[in-house]
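Just one protein chain is left out here, and the rest sit where they should.
For reference, chains read A and B in written order, and residue numbers begin at 1 within each chain.
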Amino acid sequence: MGLRLIPKEEAFFDMFKAQAANVVVGARHLKDLLEDYSDVDQKRMQIEKIESQGDEIAHKIIEKLNTTFITPMDREDIHALSSALDDILDFINASAQRLQLYGVKTIKPDAKELANIILRAAEETEALTGNMKNLKDIKNMKARWIEVNRLENEGDKVSRHAIADLFSNYTDDPIEVIKWKELYEHLETAIDKCEDAANIIEAVALKNA
Amino acid sequence: MGLRLIPKEEAFFDMFKAQAANVVVGARHLKDLLEDYSDVDQKRMQIEKIESQGDEIAHKIIEKLNTTFITPMDREDIHALSSALDDILDFINASAQRLQLYGVKTIKPDAKELANIILRAAEETEALTGNMKNLKDIKNMKARWIEVNRLENEGDKVSRHAIADLFSNYTDDPIEVIKWKELYEHLETAIDKCEDAANIIEAVALKNA
Partner (left out) sequence: MGLRLIPKEEAFFDMFKAQAANVVVGARHLKDLLEDYSDVDQKRMQIEKIESQGDEIAHKIIEKLNTTFITPMDREDIHALSSALDDILDFINASAQRLQLYGVKTIKPDAKELANIILRAAEETEALTGNMKNLKDIKNMKARWIEVNRLENEGDKVSRHAIADLFSNYTDDPIEVIKWKELYEHLETAIDKCEDAANIIEAVALKNA
């Protein structure tokens, strides 16, 4: 194992871009699964595979971090951004898994809406990682941070409404409440993690502006 | 954006004091809401507003951290303390929200007791932030750390008793168990986060003593 003295700085940015692109693929598969709830096992296993690929990219980033002497951004920010991107996919995968574990037969409309918001937030996050290499287009980045924030608020509203609905309309079916409360919370957390990733990119950009 | 070369060191301490004072305001509103459970929507929205103000203070602290070259305490401690203070208010707000989401009609006595403990722990934490600027009064601080610890243990005991009570007395009302188990856990976590904040202040004080 050699110590890289002259870092290829771009490598980190390319790896983050690849990690975020993989998150978008996972988000798209989750949206497809919820909108067309057939071949569930096969689709769920595909999402699990995407999540494993995400783990590999995250592992490579940390490996590179541990062998790089001078990094293009603070070490703790590299760690935090890679973790946040990884977390998005973890919650996407955990949501898909739970559909099977809980024996869910039909998908509630609010869950489809949340999956759609996850995809849009993931796309904004991917675009932001693409802007990290050269920070010329801060104005464009600002628009995306605002949009991710807006999507997080929207997700929060949808998820609150959905959970309140469970407690109003399913008091005679507590198992349904248990299942869907957790599913909604997992979907919402995936959106929160997009916002975390966008916030870290914002902090990095402002430090280096 | 200018780089501040000669830091106004006090600024961080003043900001932590303001953040902790805002936590106390939130804790007082939660206690009032649980003790006088009327005008729930209005009171809940007031707590949400206080939580937003907390977010703004936390954002300013991180912004200041990112533009300050020499800080009066370790950068990761500034980050950790601001996060812990922010978390207290997040769990206070999340508890208030859930009362509405779950359609809670009456407040159980154990919840009132927990809200009272949150307020007392928040007040101790605020006093501790006020002692950070000059560390003369370590003896007084020590008494407060011990008190926050004691309050955390007390909260733990109340919450355990309350949850055991749910599982003994509400076996025929699982929805009630779901609601109140989570409410008690959220209230207890708010107290845990006070202890986290106090522990960080303790570590900072001991490092600089």
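Criterion: a contact is a pair of C-beta atoms (placed from the backbone, for glycine too) under 8 Å apart; a residue touches a chain by one contact, two chains touch by 3 or more.
The structure presented is a predicted model; accordingly, all values stated were derived computationally and were not measured.
Peer 1: If the hidden chain were put back, which residues of subunit B would touch it?
Peer 2: 76, 160, 163-164, 167-168, 171, 174, 177-178, 181, 203, 206-207, 209
Peer 1: May I ask you to list the residues on subunit A that touch the chain which is not drawn?
Peer 2: Subunit A touches the chain not shown through residues 1, 62-63, 66-67, 76, 97, 100-103, 174-175, 178-179.
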